[in-house]
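All protein chains of the complex are present and in place, except for one that has been dropped.
Labels for the chains are A, B and C, by order of writing; each one numbers its residues from 1.
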């Protein structure tokens, strides 16, 4: 018996399908989340939101609180960033997902965001996991960059055992010896998670590879592998992004990729709206 | 400038397409290689060959010389194994690929086999690389389980710089901290190699995952990512295999997977015969 | 120029020596921290404290808040545990170090503890780092189990740039493919940190190896490598420990090891009190 309970396929045979309002995650339809690494300005977010809406993306990502390796890097616009996201969401009829890094900000983030993201570095911030477990918002739980699949599922178990069953798992690459890519996308994790758990699984090809030219290949692979969706970095002007521009698609590239993904989705009996 | 020359996309813009006789690798058509980890008996190989032929697989794999971690494990039938492979190939009109582990066996292996395999543990056996570089047979070069993409391409450079341009690269998973899978399939390597090099790239989902139930997911991912083919372990009776039975499909499972792969191939504008 | 400033040897040529009251860390004298993984009971802590005092150890470790992989594991006695530690410290004239995992507990932990520990899983909990940066207590910062040396020093930079210069770095092993040991102790990190930074460096051989029989070998290696001290798990009855008993020495074994360490310390011109 594995050391996890509520997240396990044994505990629940059928797939968890999470209702996000205008769409779902975990069912036949695949979910595409797209948007910039960080909220930089109102103009940037509005431009992105408009572009994403036009190409049929329903959930926009954007970081207002950025956990950064160096104390001297840009750390996000914080509450101002949350307000910009929420305004864009309302104007363009999108849902937004954003990361919480401090338990003391959880109420604020929950107020403005439709989905709460727990980032890779906080996958074992058990305090934060327990607190989002008390929330009624869906939680996207990124894999720690050096976490095993078992540890990741146990982190999800923290959230569910605290009361919140709406957990989405997001594979974003693991740390290995290979330096060509930013991380090594563990594509097998999709299949492993589908066997071990009933939770929906998405993939972040942008952080996994760290190279925009690789995002299409890896995105198609993820859908073919059985992922329930993708979270892709999209910036209206990647070359001007405050962070991670080299791994961001622009709107046009995202639009083109979405068409390609629709074909792969059909080949594995799934659909993209 | 990267430290490799002849393998690089700069050196040759167009994809290398290798003529295998009844099929090619590197062009529009995808190549499926299938067969057992090891040649165990004439009956086993004949049954496999018949099954593979029936479902349209054109290249059969099978190890006659097995590099094994322990000196006390089964090391293969050696020349007898080669003869069995060659006989099956002739009867069922298949091509065969088999591994060479000792430079002194190279002539013998070349005599019986259509494609020569360099295994993961020998990716930096530079003596062996230089010798197969003098051969006129296509060479399938597996990635070392802890080799970077750069080291792998430099290993291919050894073969090509010795005179043999017919090199097929085979991603088979790298060693990481994750223990759920036997190795971690580096799906990004497909895209990386296609950018850096003109050589054909295939994926071995069986060694990468070490779990037969994961092979379909990962195989579809590989084709969607842009791989030129797959090498899949297939055994007529996996539960009786002398090695790696837990990661082998049976003929029926392989047949079903092939149908699924055809759909994914079409979605990315490729074909499976 | 490296991306860190205040932690760097360029910023401060001479070694940082932190005054802990009855002893220092970072100077000629080496610091031995010892004690149980978790505070389990008053009796356990008192027995340990008495034993450590008798053999000349000056700082006792013990976890009151335990970050555990599973939500169903023992998570510590919390405030009750802090009180037990503080009482033992007073009775036996020891200093104590304990881990804080939640920013909301920081005042409480600071009240009862002489040194504040940031655990491996929280090395990039930037919220927590910034908050302990406002404290006037010394901070022991464990290396994240998959953190590079650069990321680790940048985590220290968070603390120092917030105002607290009393940072002790603690190497505790990194995650690799090797499964014989719990982690792989990166002994080279001692030398690397001494070159790059002026901060004191200690080693935790217990978590690094996960095997009590390996603790003496690795402890001696750490001192010989130039570490400023050690943090060793010691339990009065390791076989009854609630966590990590297999990696804990008993008092007698610790006493014997201390004598051996004194000899190695002298060989590298250091001293153990």
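Keep in mind that, in the parts below, contacts are C-beta pairs under 8 Å (C-beta built on N, C-alpha and C of every residue); 3 or more make two chains touch, one makes a residue touch a chain.
These figures come from a predicted structure and were not determined experimentally.
Trainee: Taking the entire complex into account, which one of C:12, C:29, C:110 or C:181 touches the absent chain?
Mentor: Of all options in C:12, C:29, C:110 or C:181, contact with the hidden chain holds for C:181.
Trainee: Out of C:17, C:46, C:86 or C:225, point to the residue that touches the absent chain in the complete complex.
Mentor: C:225
Trainee: Looking at B:98, B:122 or B:135, which makes contact with the chain not pictured?
Mentor: B:122
Trainee: Can you list, in ascending order, the chain C residues touching the missing chain?
Mentor: 146, 148-150, 174, 176-181, 184-188, 190-192, 194-195, 208-209, 213-214, 217-218, 220-226, 260, 263-264, 266-268
Trainee: In the complete complex, the non-displayed chain touches which residues of chain B?
Mentor: With respect to the unshown chain, the touching residues of chain B are 3-5, 67-72, 101-104, 121-122, 124-127, 130, 145-146, 151, 154, 157-158, 161-162, 175.
Trainee: If you put the missing chain back, which residues of chain A would it touch?
Mentor: Touching the chain left out of view, chain A contributes residues 146, 175-177, 179.
Criterion: only the chains that are shown with their structure count from here on.
Trainee: Chain with the smallest distance from its CA centroid to the overall CA centroid?
Mentor: Taking the mean of C-alpha atoms per chain, the most central one is A.
Trainee: Between chain A and chain C, what is the separation of their C-alpha centroids in Å?
Mentor: Measuring from centre to centre gives 35 Å for this pair.
Trainee: For chain B and chain C, let me know how many angstrom lie between their CA-based centres, rounded off.
Mentor: A distance of 48 Å separates the two centres.
Trainee: By residue number and range, which residues of chain C touch two or more other chains?
Mentor: Each of 146, 175 in chain C touches at least two other chains.
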